[in-house]
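Missing here is one protein chain; the remaining ones are kept as they sit in the complex.
Showing chain A:
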């Protein structure tokens, strides 16, 4: 199944104004009212929770209404339609997309991806012994640099039956397990995406079912720090990070949001192919991250103690 990854998430939110402000400040572009996009066209759409055009809500606190997966082309879409029609109702829509429920009752849809191919520079660094990343006189620390999410990276679900849910994505949609936390869940990538994971799930009681977080890829660690620092400066609540995960190697910084889910910046995730053999570890503080920092107020060391000359 030639799936690229999540193309768009649809939310029915409690506070439309606060959610829109959050997504703008996070760095997504509002392409039309209520639709917020990363540079490649993946993104998040929000509507007021009672809007009748939204897919039905789960009976939990989650505001996520639908996950739209992007696929390579029309043939890939037809292949998924044929597979899922075997045991559930799959609806074809006017815009060519299809929708149904997964095995855990999450609303899902598939469409030919709206992802634009990006051609952008990576983070450029100077490293002794290697060719300089930046030419002479090109400054690395640019506080005014743009820091915009480039593409949707991954989503993480709370699910009441991790076994059933992961089986659906692996056996029916061809997702590949890259690594696994014992008794928590597998890291999954679809066949047309070499990122370490676009999907992860965590086993929870049924009253918790929903979206744990959504993440977007940034240019690199510096851009991640810049974007996160700007969020803190605007008064947003940092939840976890900055730091660097072990599985996936991605840098991370998570924030609370009025969309009732964590929203993460990530950068520099591992890529894998069919040769990779999945690792397994017990979920723990140590296994979860290589290191963890916390934003502190700025200060500067000086010469003598205050008040001395």
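Note that in this section contacts are C-beta pairs under 8 Å (C-beta built on N, C-alpha and C of every residue); 3 or more make two chains touch, one makes a residue touch a chain; residues count from 1.
Heads up, the rule we're going with is that contacts and distances are computed from a predicted model.
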item: Chain excluded from display, named as in UniProt, from "1,2-phenylacetyl-CoA epoxidase subunit PaaC", "Cytochrome c-type biogenesis protein CcmB", "Rieske [2Fe-2S] domain protein" or "Metal ABC transporter permease"; value: "Rieske [2Fe-2S] domain protein"
item: Touch criterion as defined above, residue of A:28, A:63, A:188 or A:201 at the omitted chain; value: A:63
item: Absent-chain contact - pick from A:235, A:274 or A:305; value: A:235
item: Chain A, residues in touch with the chain not shown (by the definition above); value: 14-15, 18, 22, 60-63, 158, 204, 207-208, 210-212, 234-237, 239, 255-258, 260-262, 294-297
